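Just one protein chain is left out here, and the rest sit where they should.
The first chain written gets the first letter, and so on, giving A, B and C; residue counts start at 1 in each chain.
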Amino acid sequence: MEPVIVVNLKTYPEASGKSALNIAKIAESIVRETGRKIIIAPPQPDLALICSSVSIPVFSQHVDNVKPGNTTGFVPPEGAKAAGAKGTIINHSEHRLVHADIEELVERCKALGLLTIVCTNNIRVSRATAMFHPDYVAVEPPELIGGNISVTDANPEIVSGTASAIRSVAKGVGILTGAGVKNGRDVAKAIELGTDGVLLASGVAKAKDPRAVLLDLVSGITD
Amino acid sequence: MEPVIVVNLKTYPEASGKSALNIAKIAESIVRETGRKIIIAPPQPDLALICSSVSIPVFSQHVDNVKPGNTTGFVPPEGAKAAGAKGTIINHSEHRLVHADIEELVERCKALGLLTIVCTNNIRVSRATAMFHPDYVAVEPPELIGGNISVTDANPEIVSGTASAIRSVAKGVGILTGAGVKNGRDVAKAIELGTDGVLLASGVAKAKDPRAVLLDLVSGITD
Amino acid sequence: MEPVIVVNLKTYPEASGKSALNIAKIAESIVRETGRKIIIAPPQPDLALICSSVSIPVFSQHVDNVKPGNTTGFVPPEGAKAAGAKGTIINHSEHRLVHADIEELVERCKALGLLTIVCTNNIRVSRATAMFHPDYVAVEPPELIGGNISVTDANPEIVSGTASAIRSVAKGVGILTGAGVKNGRDVAKAIELGTDGVLLASGVAKAKDPRAVLLDLVSGITD
Partner (left out) sequence: MEPVIVVNLKTYPEASGKSALNIAKIAESIVRETGRKIIIAPPQPDLALICSSVSIPVFSQHVDNVKPGNTTGFVPPEGAKAAGAKGTIINHSEHRLVHADIEELVERCKALGLLTIVCTNNIRVSRATAMFHPDYVAVEPPELIGGNISVTDANPEIVSGTASAIRSVAKGVGILTGAGVKNGRDVAKAIELGTDGVLLASGVAKAKDPRAVLLDLVSGITD
């Protein structure tokens, strides 16, 4: 599976509105230059605008297991797709979902042709989640999220353990990791530990020079 | 206060993505032709794109009382503003909020210069909500939402009762009503009962000819 | 209105199960000795047992705005009443409720003959809540809850301000305050500032000698 760098802009002021669009365009230019794969997940209100402005895959940060229609202010998978999203993050640690809803959302997204990245917090939950066969499972130990030490240094066992646990029950499910990931070295280590890439946020969203950070990150992907 | 027609597109497939943009442009052209006031609240993922595409005020359907930053998939008021929104609906009956959060969100929006429409379900809750001094309180009896009979016919007392209850405790707070509102006659009746306009959704969002419906609605506003 | 001391045992291990019963019996004996009024709100699973064991009023810590029946694990007002509760706390800062649900719960409790204490966080929310005419509004500034400084010292203006704000819109609604309340002096000060008593938790629930603490607290009530 081709390694990927997934950038979640969360709701950082430095990465909302025009700044979100700016970062998306930088990512697009780096993809063009390097041929590597970057996915960007902008703030929900910016989704359609960024989908219409860049050619790299844009993901929704979240979808709700609600029906399209009388669900004011929510985002059903159909709404993410209508906005132009190619996929969605599901069950991010900051926006967790009821168990049965994760399963239904993965099914609904598959039917719509939306790719899915389901977030998890440990090996056991990762393995259970893999049985829903999303496109990716992204394991992030909650205690390391937003910190300065990459999960690949702080807890390499959870990364390799998740990778082997998932591979043993569900071949074909991609494996991402995140929490504290900041540079190309972390990306290289994540891949070495058996993953298909990383999910990160503040390292890019709050960067003074997002281009330099993204270039560094993709440098961790080698053939 | 100038009467207003607030169109909530909810998450209707007929009013998401390109269709949301289409309805927003129709509303803009009618405002240009008639000089009446229309506010449009598109699906959350379409917010920034529509804000950048039309000159009429565009509102967020919902905001969350969360801080900008580590709040993946939510929409803090700052995120709605960065997307270009001029205001927001708060506490829609399909997306209700904790009491203290309503008060805080009204304050946060005021500080950001975002207009607020807080939804309520009866006279008592409307009067209590008016004490937070949002720009508008919009009363919608839940049992009539999505139905065929306009609140102005089914329960005119709740409309006039809300109007007088709010005026007695909080002058300057605009009053809207909704639920079953479909045409210019309903709009005229709502204004006659003491409101400053209507909040409606399916009547426009699911219309075969949104232009005709919107033209009919604004015809209910007379000098 | 007769001053009251409301003791919320929350879910402290030191005040759950047999320990909850023990504290309730101590409170009962102090009421018998002093003639003062104490209300106790034990952990939810201990409610019926304590109601059947002591003669002082026992309150539920929370009720949910759900129908009795297919609502596994929730506590509708009818369930609290069937367990023997004389009233309930509503919208505690640790278990907040949607605005419209607070209004409905106050109405449902009134119809069942259950007394209501609705918690609030500031003057504005307190005044709005008083318009629902619960038996008591209990204002607790969130930043002081669980701390060592009593709200009556740290922010006496919020106490007196809430008292006068509520009295101006809804005579007959009792006023409580809480956050950091620890002893008889704090109780006396709360009453002096215009309230009808206090709501407290850890001061009693985690006390090594709950009898001594409760005796001290009631000493703050004078004729």
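Operating definition for what follows: contacts are C-beta pairs under 8 Å (C-beta built on N, C-alpha and C of every residue); 3 or more make two chains touch, one makes a residue touch a chain.
Computed from a prediction, not measured in an experiment: that's the story for all the values here.
Novice: Wait, the hidden chain, what does it touch out of the ones we have here?
Specialist: Checking the complete complex, the chain left out touches A, C.
Novice: Can you say which of A:10, A:37 or A:127 touches the chain missing from this structure?
Specialist: A:127
Novice: Considering the complete complex, identify which of C:84, C:156 or C:184 is in touch with the unshown chain.
Specialist: Selected residue, touching the omitted chain: C:84.
Novice: Which residue among A:8, A:44, A:91 or A:195 touches the omitted chain?
Specialist: A:91
Novice: In the full complex, which of C:48, C:98 or C:115 touches the chain missing from this view?
Specialist: Result: among the candidates, C:48 touches the missing chain.
Novice: Considering the whole complex, not just the chains shown, which residues of chain A touch the missing one?
Specialist: 91, 93, 96-103, 120-122, 124-125, 127-129, 131-132, 169
Novice: What does the interface between chain C and the hidden chain look like in terms of residue numbers?
Specialist: 8, 10-13, 16-20, 43-50, 52, 60-62, 66, 68-76, 78-85, 89, 92-95, 145-146, 201
Just so it is clear, only the chains that are shown with their structure count from here on.
Novice: Count the residue numbers both chain B and chain C use at their shared interface, divide by all numbers used there, and answer same if that is over half, different if under half.
Specialist: Chain B vs chain C: same; shared/all numbers exceeds half.
Novice: Return the distance between the CA-based centres of chain A and chain C, expressed in whole Å.
Specialist: 45
Novice: Taking the mean of the CA coordinates per chain, how far is chain A from chain B in Å?
Specialist: Their C-alpha centroids are separated by 33 Å.
Novice: What is the distance, in whole Å, between the centres of chain B and chain C, each centre taken as the mean of its C-alpha atoms?
Specialist: Computed value for the inter-centroid distance: 37 Å.
Novice: Which residues does chain B have that touch at least 2 chains other than itself?
Specialist: Correct list: 93.
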